[in-house]
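Of the protein chains in this complex, one is absent; all others appear in place.
Labels A, B, C and D are assigned to the chains in the order they are written; within every chain, residues are numbered from 1.
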Amino acid sequence: MRHPVLKREIPSLGEAPGALIPVGEPQSGETSLSWIEYDAETLNETVCRDVEQALAQAPTGKVSWLNVYGLRDPEALKRLGSHFGLHPLVLEDILNAGQRPKVEDYGDYLFIVSRVFDYPLDGSRLVSDQVYMVLGEGFVLTFQARPIGVFDAVRDRLRRQRGQVRRKGVDYLAYALLDAVIDDYLAVHARFNERVEQVDGRLLSGNDHGLLRQVQRLKRDCLKLRRALLPLREVLLTLNRSEDGLFAPETQLYLRDAYDHTVHVLESLEMSREMVSDMLDLYLSTQSNRLNLQMRKLTVLTMIFMPLTLIAGIYGMNFEHMPELKWHYGYHAVLGAMALLTSGLAWAFWKRKWI
Amino acid sequence: MRHPVLKREIPSLGEAPGALIPVGEPQSGETSLSWIEYDAETLNETVCRDVEQALAQAPTGKVSWLNVYGLRDPEALKRLGSHFGLHPLVLEDILNAGQRPKVEDYGDYLFIVSRVFDYPLDGSRLVSDQVYMVLGEGFVLTFQARPIGVFDAVRDRLRRQRGQVRRKGVDYLAYALLDAVIDDYLAVHARFNERVEQVDGRLLSGNDHGLLRQVQRLKRDCLKLRRALLPLREVLLTLNRSEDGLFAPETQLYLRDAYDHTVHVLESLEMSREMVSDMLDLYLSTQSNRLNLQMRKLTVLTMIFMPLTLIAGIYGMNFEHMPELKWHYGYHAVLGAMALLTSGLAWAFWKRKWI
Amino acid sequence: MRHPVLKREIPSLGEAPGALIPVGEPQSGETSLSWIEYDAETLNETVCRDVEQALAQAPTGKVSWLNVYGLRDPEALKRLGSHFGLHPLVLEDILNAGQRPKVEDYGDYLFIVSRVFDYPLDGSRLVSDQVYMVLGEGFVLTFQARPIGVFDAVRDRLRRQRGQVRRKGVDYLAYALLDAVIDDYLAVHARFNERVEQVDGRLLSGNDHGLLRQVQRLKRDCLKLRRALLPLREVLLTLNRSEDGLFAPETQLYLRDAYDHTVHVLESLEMSREMVSDMLDLYLSTQSNRLNLQMRKLTVLTMIFMPLTLIAGIYGMNFEHMPELKWHYGYHAVLGAMALLTSGLAWAFWKRKWI
Amino acid sequence: MRHPVLKREIPSLGEAPGALIPVGEPQSGETSLSWIEYDAETLNETVCRDVEQALAQAPTGKVSWLNVYGLRDPEALKRLGSHFGLHPLVLEDILNAGQRPKVEDYGDYLFIVSRVFDYPLDGSRLVSDQVYMVLGEGFVLTFQARPIGVFDAVRDRLRRQRGQVRRKGVDYLAYALLDAVIDDYLAVHARFNERVEQVDGRLLSGNDHGLLRQVQRLKRDCLKLRRALLPLREVLLTLNRSEDGLFAPETQLYLRDAYDHTVHVLESLEMSREMVSDMLDLYLSTQSNRLNLQMRKLTVLTMIFMPLTLIAGIYGMNFEHMPELKWHYGYHAVLGAMALLTSGLAWAFWKRKWI
Partner (left out) sequence: MRHPVLKREIPSLGEAPGALIPVGEPQSGETSLSWIEYDAETLNETVCRDVEQALAQAPTGKVSWLNVYGLRDPEALKRLGSHFGLHPLVLEDILNAGQRPKVEDYGDYLFIVSRVFDYPLDGSRLVSDQVYMVLGEGFVLTFQARPIGVFDAVRDRLRRQRGQVRRKGVDYLAYALLDAVIDDYLAVHARFNERVEQVDGRLLSGNDHGLLRQVQRLKRDCLKLRRALLPLREVLLTLNRSEDGLFAPETQLYLRDAYDHTVHVLESLEMSREMVSDMLDLYLSTQSNRLNLQMRKLTVLTMIFMPLTLIAGIYGMNFEHMPELKWHYGYHAVLGAMALLTSGLAWAFWKRKWI
């Protein structure tokens, strides 16, 4: 029962708040910054290796989106922060992996934290990653530790000029990115359900004691997803109700739709939780039932042997006057009686479906 | 433990929001559009095969209701949408089957999503279907995947000029349709209760292990109904409290009544849930009780054979001086003593109601 | 597990709302309408057999109370309704038995629905009945299916000029009637507690498996009472907070008192629910404990017979050189050793309180 | 499982509200009324036997506190009520023992109901008593059924001029009395915890089945305390937030402190409830564990005797050619082998810690 998430979530104890010390698992991946700048007609993409290069190419005048992977260098982040006027607490949050989803209004920009999950198909653990978004006037910044492809679909739509994302402003881009995060939850939840079905199938066939642990892991995964989704729902509600003008009324309709999707996933999760909890009940009941059946079979056999042993014991007594002992076929009669008794009992038990 | 609902509820992942790609189970049924147009004196009904035909015959000036079955063609839906000025998100929702009940105010019209259920009497699974309603100035649009007859009663009342529905406006029609949906829940809940009673009867008579699964399915059906009803209650509350003038004050009274009915079904569902949960307890307790009784009977029999075997063993000892062995009727005396002991024990156990 | 309440609660499916079709169990009782009209000095009582007669004698100018028993005729109800200006939905609710407690403000009058219970002392089921009240300017109408005497005490106080009810207005009368309903709950709850004690007593003495069903029925009765009381509390809260002038400020104080009583019954019910739930735990624990004790007794007896059988087996061996077999008192010595061993084991088990 | 509290809490069913009929257990104690009248310099105490005498000596112009014990005479109470202008509902509440804690604002005065508990050290049941307080301009009235000393500390402080109570007004006196009630809860809770520890100690040492009932009683006592404290917290919150001028802003600070104490006791109660619930789990687990251990010991012994009996049986067979039977030390060899086998099995079981 390791608990890696909790361990790496401890921020820099004793450090000044806002001190930029990277917290969390060291990320082996390299830093990569990519600009996407577009309007309805044109779209430019630039990929840079470091912050200096990225800031030098900072576009202006259009909708521009800077996506940053694996930025672990506090100094570089500080330069980025001062270029976009970000508050030290925003930068601290971006460096500290263990944040709960939230939205914070810093006046000129919104800072949105959300969490995406990866549920590998090979049966390994549910892992989570943080996605940070800054939505300012004319630009969106997104930060991720590793390239996990949650925004690939949006990038693709931008490139292929599909949907209305190219015709709309930066607020719609922010919505589209959030919507991609929620779509990701739908996919993770579908995979979670597959695993629930796998474990459920094994539940009926075998009596592996390790299943209990697996069911409990499913339960905990369910809780982790819920714990990330609940505040995300609050984030969407807050964005939906905010009246600070960063989101156009038209985009608010889309945010309301995204909110509905989140509620929908949450309710499906609730359903899955119910299923996992039923599996626990079923596991315990199945185990108890199977053992009871075994016990019954064994008791039935005991029931058959007991009278036979008694009969053998009776004819093993040493009385001088036991007429049966003298009979020529006494022994065979007793063996026959034993066979009869056994069949009779077996038939009676079989009729009651005990064997 | 298949989970078909969840699977088909995943919207078009990675697609632009508002993109019209039909999601959900392919519906084998054909598309059918029917206009009902009426005032207190006259009523016209037209059934069309495609959207073009329906739009060409679009009535004006009276209360008109367009009911659409099985419309899966995005292009046709788009034409319909642009004729009535519907938002792309409304059209997207209509194509995506997995929506939770909600009401959305788009200014000129209300968009209401609800869910109806079908609980076949042959014991098969609870299936659900979506019903969409658009309430605009002078018209109501309803969308269903399959003709399941939830609105038949309203249609009938309109034709036979029963009730006040013909004398009232489009808002009353919308209320009547919602009321029909709620009446449907009452019928489904009654059938659910019948099934609960069926399973409950089998619970007392047999000890089929498969019953646990059935009880758990009832529990889950109950949850599904509840999950659809809870947001429907919110829909009615919102409509009840809205002050946008789409509903006349007189109709608001009827909406309040429909709200009361929804709360009533929800409370009855709660009661059913309690019953199903009691059934689970009863199942586990009955199973344990029955096995305990068997165990007791078997132990009692063991109790009877043990002393008998000991007696036989004692007279099987090979001591030279065992006076009883010499007695002429020693053997018969021992057999008699065994019979006496057996009867005595049997009588004692019978008196304690152990056998 | 019949569920009669749910069955008769299904309103007229497919009927137009406000259609007056009597729903619920057919009531064998006859219709009876009684007017009570009073002020501080005088009181007139009139009992009528039909609505026409009652309306002809409708009093004016004083506080007047019309109590109606068993009115199942929609036409007569319609006439009554039009005389007092009642909304069709009010009349529909009065005919449909399965309403949840509520208060509805129709402008000129309040419509109050509550539920009274009958808990027969002979151990039969908890049955409930609906009480409807209309409070208008100068009059109160009450509707009941059967005469169950919940308002007898109020009628008595009016006749005997006890209390302040004769000196006060129609609002105080309405309060007094509601208070009578709440007093009824107190009585039903007391009887419920008596039954809980009965079942609890049998729980300790016997191990009847049918008790589980009885405890579950108590649990469900408790839920039914709670389900009727919770909305009644809301009714009183609403009346208490309403500022529409139907209740004088002085009467509001009394309503607040009635509200307190309702909360009090609800909390006592919660306590009873806790008791019933404890009974379930106790039942299961007692059952398991009793069986364990039996098992132990039987195992102890097995423990005693096993070594004895072994000893008998040893001296039943056929070795040629077994010195003990030759001893003259060998047999008696072995029997004595067996007796000693048995007493020793019995003493050891008795000391550990196992037998 | 008697439920005396509920029984005596039923108010006079069928009586007019405000009718002064004493409800609850008849109190054997005599009536006693005591005036305490004080300012910073002087303090007068008068003890009277009846209401007439007390009203004749009613002080004026200073802070005065009338404490009444055991007043069961409705007429006397009515005279007292009319002297201080109390509403009939207040008098009715004072006569009816089963009130839940509340505060009611009657304009000129506040009426505060609270509940105090007595948890006798001799192990008998938790009993509760009602304390009523009327806080008017310049006077405080308190009513108790029996002298249980909850206000003794306040009276003492007043007499000895300790604390600031003498320098402050009537609102501070009311606060001091409420604070005394809350201090009483702290003491009762401490005694409750002692009893929890007692039962917990017996839980580990013995396996008395009666313990389950005791643990359940503790659970119910906990619920009773909670049920009295929760509304008391509401009372303090209401007083704290009220702006009717009866409490000076300075006294409000003290009320906030009393509120904090109430919350503190409630949270400690929650902790105790958790402990009692853990005790239930532990009881069931301990019982099951102990029986399992016994079963194991017995099964181990069975395991030892079974092979020995088989060996004896084998050498009891009557084959003509069994070489071992002819051996001179065959018998001793078999006995030795039995001893060896027994020791071996015993050692194996001992090593696995089974015996």
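Just so we're on the same page, a contact is a pair of C-beta atoms (placed from the backbone, for glycine too) under 8 Å apart; a residue touches a chain by one contact, two chains touch by 3 or more.
Please read all numbers here as calculations on a predicted model, not as lab measurements.
Only one residue in the set A:102, A:125, A:155 or A:256 touches the chain that does not appear here, and it is A:102. If you put the hidden chain back, the residue from C:88, C:136, C:231 or C:316 that touches it is C:316.
Within the full complex, the residue among D:227, D:264 or D:332 touching the omitted chain is D:264. Of the residues in chain A, those that touch the hidden partner chain are 1-3, 6-7, 9-11, 13-19, 87, 89, 92-93, 98-100, 102, 104, 106, 209, 212-213, 216, 219-220, 223-224, 227, 280, 284, 287, 291, 294-295, 298, 301-302, 305, 308-309, 312-313, 315-318, 322, 324-331, 334-335. Seen from chain D, the chain kept out of the figure touches residues 152-153, 156-157, 162-165, 175-176, 179-180, 183, 186-187, 189-190, 193, 196-197, 200, 253-254, 256-258, 260-261, 263-264, 267-268, 270-271, 274-275, 278, 281-282, 285-286, 289, 292, 295-296, 299, 302-303, 306-307, 309-310, 313-314, 316-322, 354.
One rule holds in what follows: only the chains that are shown with their structure count from here on.
Residues touching across the chain C-chain D interface largely differ between the two copies, under half of the numbers being common to both.
Between chain B and chain D the centroid-to-centroid distance comes to 44 Å (mean Cα coordinates, whole Å). Looking at chain C, residues 295, 302, 309, 313, 316-318, 322 sit in touch with two or more other chains. Inter-chain contacts, as defined above, occur between A-B, B-C, C-D.
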